[in-house]
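All protein chains but one are shown at their positions in the complex.
This part shows chain A:
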């Protein structure tokens, strides 16, 4: 399949996607695949590399530990990080009557995941698509994945305010998402981009659940000195300035990074980590926000 600009897509990948799209065209589910999803939550940031996928994964794990059934939709088509973080990068997606079956990451089937990562023949295949093609796949991901009954669907996004974000918000609008969690790191360069993301939320009518300041301080494992490697406080200041809730600071914890690299359950393995109370607290605030009087 040729792209604009004369750049060929990976042929086998192109065939898979064409097959995916054609097959989905044959399904006409009378009941929406999102009908069984109680709450939809987007994880956004204007800035790349602040930890959206990390936070999405950790939130899913924390909500699971609170007894919830969680789905994760990874709409980062160029850089799909989540399959590896949950150690399911080698799995395939299968079809059922109502669409595509998401990949379950655990035996209890309490966390399910859909990502373009599962559709790539080789993990190093680049998805070199312009906007319209990305938009088409995102629409399909949103309407044609058979999630079943979920307490939460977490939608992990790429950085920016472009095609993926516009398409995701437009396609999710009929399902009234709970809102968006915005992730930033403390320094001004990051906050500068996240301010624009806040404008995006305002313009598209997406409620901001709150801001998380990630990578907020590093405690040296040798001497316990805390260094603010990426500065401190920018996320909290931004929340105050913009009049949105501040959900908390998550410190830099190499144990967390290591867990994600190896696809392990950080929440289970490192409850004594400095990042754990922050993540648990954020998950609790989200749960509190979905109590009967708020929803």
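The criterion applied here is as follows: a residue touches a chain if its C-beta (ideal position, glycine included) is under 8 Å from a C-beta of that chain, and two chains touch if they have at least 3 such contacts; residues count from 1.
What we mean here is this: contacts and distances are computed from a predicted model.
Asker: The chain dropped from view, which UniProt name applies: "Cytosolic Fe-S cluster assembly factor NUBP1", "Annexin", "Transporter" or "Aspartate aminotransferase"?
Answerer: Of the names offered in "Cytosolic Fe-S cluster assembly factor NUBP1", "Annexin", "Transporter" or "Aspartate aminotransferase", the one UniProt assigns to the missing chain is "Cytosolic Fe-S cluster assembly factor NUBP1".
Asker: Which is it among A:67, A:221 or A:243 that touches the chain not included here?
Answerer: A:221
Asker: From the list A:95, A:143 or A:257, pick the residue that touches the absent chain.
Answerer: Touches the omitted chain: A:257.
Asker: Of the residues in chain A, which ones touch the absent chain?
Answerer: 3-8, 46-50, 53, 78-79, 81, 84-85, 123-132, 134-135, 158-163, 165-166, 185, 187-189, 192-193, 195-200, 203-204, 218, 220-223, 225, 227-231, 252, 254, 257-258, 260-262
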